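Note that one protein chain is taken out, while the other chains of the complex remain in position.
Labels run A, B and C following the written order; every chain starts at residue 1.
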Amino acid sequence: MPTITTAEAIDQAIAEELRRDQRVLFFGEGVATKRGHLVKEFGADRVRNTPMAEGLIAGTAVGAAAMGLRPVIDLLFAPFLCYSMEELINSAGKLRYISGGQVSFPMVTLALTGTGWTTGAQHNHNLEAMFVHAPGLKVVMPSSAADFKGLLKAAIRDDNPVMYFIDLGLLFAPGEVPEGDHIVPLGKASVRQQGKDVSLVSYGKTVNHCLAAAQTLSESGISAEVIDLRSLKPLDEEAILSSVRKTGRAVVVHEANLTCGVGAEVSALIAEKAFSSLRGPVLRLASPDVPAPSSWALEQAFVPQAPQIAEAASRLVKGA
Amino acid sequence: MPTITTAEAIDQAIAEELRRDQRVLFFGEGVATKRGHLVKEFGADRVRNTPMAEGLIAGTAVGAAAMGLRPVIDLLFAPFLCYSMEELINSAGKLRYISGGQVSFPMVTLALTGTGWTTGAQHNHNLEAMFVHAPGLKVVMPSSAADFKGLLKAAIRDDNPVMYFIDLGLLFAPGEVPEGDHIVPLGKASVRQQGKDVSLVSYGKTVNHCLAAAQTLSESGISAEVIDLRSLKPLDEEAILSSVRKTGRAVVVHEANLTCGVGAEVSALIAEKAFSSLRGPVLRLASPDVPAPSSWALEQAFVPQAPQIAEAASRLVKGA
Amino acid sequence: MDNTQPQAALETMMLIRAYEEHNSAQAATHQAPGTCTAVGQEAAAVGVVRALRPEDRILTNHRSAGHLLARGADPKRMLAEVLGRASGYCKGKSGNLHIAVKELGVVLTSTIVGAELSLAPGVALGLQQQKLPGIVACFFGDGAASEGTFHESLNLAAVWRLPVLYICENNQWQAFVARKETMLIDKISTRAAAYGMEGHTVDGNDVEAVHRAAIEAVSYVRERRQPYLLETYTYRTRGHYEPDDQAYVDAAELKSWRDRDPIEIEKKRLRAAGQLDDARLAEIEQRISGVIAEAVEFATNSPFPDASELTTDLYA
Partner (left out) sequence: MDNTQPQAALETMMLIRAYEEHNSAQAATHQAPGTCTAVGQEAAAVGVVRALRPEDRILTNHRSAGHLLARGADPKRMLAEVLGRASGYCKGKSGNLHIAVKELGVVLTSTIVGAELSLAPGVALGLQQQKLPGIVACFFGDGAASEGTFHESLNLAAVWRLPVLYICENNQWQAFVARKETMLIDKISTRAAAYGMEGHTVDGNDVEAVHRAAIEAVSYVRERRQPYLLETYTYRTRGHYEPDDQAYVDAAELKSWRDRDPIEIEKKRLRAAGQLDDARLAEIEQRISGVIAEAVEFATNSPFPDASELTTDLYA
């Protein structure tokens, strides 16, 4: 399997889908400039720069999707999505339902987020949970190059609006990606490491922190299972529950702010549906409820790191 | 104590605070038309109509608040907040932190939401959890006329941006409101009914459904405690946890969509911090993850009703 | 109804009026949910919609009954939707505020003011990319013209040369706020220049003038494949939402516009031209009463959606 970066995986996925399906088009601020090779191959009408107007870029995707196109839009950094909430939440998420099923919106919205570039809170805000909460959307946030590629291709083929979040800390991380038409279905978590004492449930870059923590834990004889959610909506309830039913313990980890984050949903799910298997409280590790700071020193302190995860898991296993 | 409606309580709170503090001002689409008495008393420069521009109404509040005014804005229906997310989330919620504490934003944003008027999903969307998740904001959603008044006055006096959600199903509900300068502090839940077998935790109109359920439950010998959160951020963790530590059981109820709603946070909190007291799973009752339908028949089916709450609680108590 | 007859436009206007007055009366006695009417604006809707072809798409908003009826929507299914019945165009999930009728090209309807503007370029892009015939007619109000999405929409349509006919129904009101309170300019069509676009304002209470202007505007968009801003200058003579006592409306202003009722203007013109007389009018009125009665019969006898419908139509 070839090893490529996340950025390359994303580019490949878009190129392959543009090639496969005439209805796919790709636009956003600087998309045509930054991906000249796509313009060259697919033409300036399918790969477009736009004016600065995030709301309208999203609205245009919704309108085009209603007409049978399959737009992919790049809204750059996740906080800029705040300009597009009306179009994404009230139009893309609701107009199919409101119309009694007359229309559908096959569209994908890309956005970068996360710590790593010290850009501060207006470029780095993990607000994926807002879209998970909003009805009618699907949400993915992969952590490996293979999943970035496979989930993006699946998202483009899905007949519904999909929010596709890219943890910018992973953008240049290399990973093996299967050749050919590699598809990862939406709604399926991945067990990144098998274990029996505790389930570490996460997504995005903190999956790697969980894997590192699992390594540390194994050294002290604790066997941790690491679940990468990948899809946040639909959420793979079965994968979460069957892991916790096996281990009896869960630590839920993400970089997004703690309160009302996806971790709250995962924890609530476990507390409701795997309660009888639980051998201890369901722990959550997430960033505190503050905007993401810029300074490198603070940015690192913002994210749950491997030692904290290992410490929490080991505390849980030891019943302390 | 005089009995007034929620609508009157809100109007009184605004009028009293406009009277008390010159820095308070009130604007929004139709505010001056619909509240002519306030224009008469406080002048056209403090009570203003605006053009239709929800983003800018919110941005103007943020800018004015930074200059020492204390704006109250009416954004009408909660889905319209989607046009104001940039200003509320990226500016009001973050610019104090980003600037290292140089500015503060004493401002209140009003929005109606909820079932009851068959307006459909673009006027009725309980998206309060999005603002609970966003850092730097406070969020309240009262359920009694007294709390509507007292929390709004407290919100206007708070030095931070407060989102004030009004369940439209309660707008004309009467309630007793203490005379005088009635203030309800932000961040404090209210125990609406004491009980010992199960905690029903809710906010907004479903508090009333919980109270009705508690009545039913008491008839079959189950003593339910009803907690009205009132403030969703800061969340009164102590009130929730001490209730659950006492009863050992919790049913969390709201009208907002289930996934990543405030109920997920409450449930996760319980699963982490009151785990050892739990005698059964933490249950959640919420609307399914769909937009709010218009038709009366569907609108009623959308909201958790008292019988379902009673049934869930009684199942929990019976350990079935 | 034969669409080519000179009386057809009048009859459509009268049907819209009758339909909306029925809904208003029902709302006044709380027998039906409130609706937004466009009483007084019928010429603006009918004059434009009659200039469109079947392959054209229409985007409308909360004040849509005129556009829908002029397009040939079935009053039965519209009323059923207003009453939240399963037989409504949207199975009762919309209610009156966002009725879409895809089979008529009314492809997306949103009640978020400005959303029609945010969606129109994409619909037009769908036509453009797939080399489909037709243009997009996007109806919005003077209030929507202050939303940021107006600016973003017209600019993109201009730059991408999208076939969108923007129709601003300037009815002087934005719910409870007078338009004059919200902008310093009087004619919204002057904003077209900011985007390198052409625009024009027409008397929105004269259905024939609107129709002529619309025919020109439509062919401009259809032939040049580029957008155009047409403003119909008119007045909302009922309240924002039924019921509404209009206490906030200047009585003299309201009267001056009621005196220019588009239906009366057209009746007078047709009578003067010998194309309308009392008998003919009575015939039209009778036909319309029949249509309304039939719609009421159909809608009120239709069942509500089953609770199981709550979770359908979410994902495709």
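Everything that follows uses one rule, which is that a contact is a pair of C-beta atoms (placed from the backbone, for glycine too) under 8 Å apart; a residue touches a chain by one contact, two chains touch by 3 or more.
What you are looking at is a predicted structure, and each value in this text was computed from that prediction instead of being measured.
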So which of the visible chains would the left-out chain be touching? A, B, C
Contacting the left-out chain in the complete assembly, out of C:Q31, C:Q130 or C:T190: C:T190
Of A:L25, A:L56 or A:L88, the residue in touch with the unshown chain: A:L56
From the list B:P106, B:G204 or B:G261, which touches the chain that is not on show? B:P106
Per the definition of touch given earlier, which of B:N90, B:T109, B:S144 or B:S243 contacts the omitted chain? B:N90
Footprint left on subunit A by the chain that the document does not show: 29-30, 33-34, 49-56, 79-80, 82-83, 117-120, 122-123, 288-291, 293-298, 301-302
Contact footprint on subunit B, counting only the chain that is left out: 23, 25, 45-46, 48, 50-51, 53, 55-56, 58-69, 71, 86-87, 90-91, 95-106, 135-136, 138, 159-160
For subunit C, which residues touch the unseen chain? 146-152, 155, 158-159, 181-185, 190-191, 193-197
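Methods note: only the chains that are shown with their structure count from here on.
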Which chains are in contact with both subunit A and subunit C? B
What chain lies farthest away from subunit A once each centre is taken as the mean of the Cα atoms? C
Need the CA-centroid distance for the pair subunit A / subunit C, whole Å please. 41
Per the C-alpha means, the centres of subunit A and subunit B lie apart by a whole-Å value of 29
If I count partner chains per residue in subunit A, which residues reach a count of at least 2? 86, 90, 97-98, 135-136
Do you know which subunit C residues sit against two or more other chains? 92-94, 98, 110, 112, 114, 148, 314
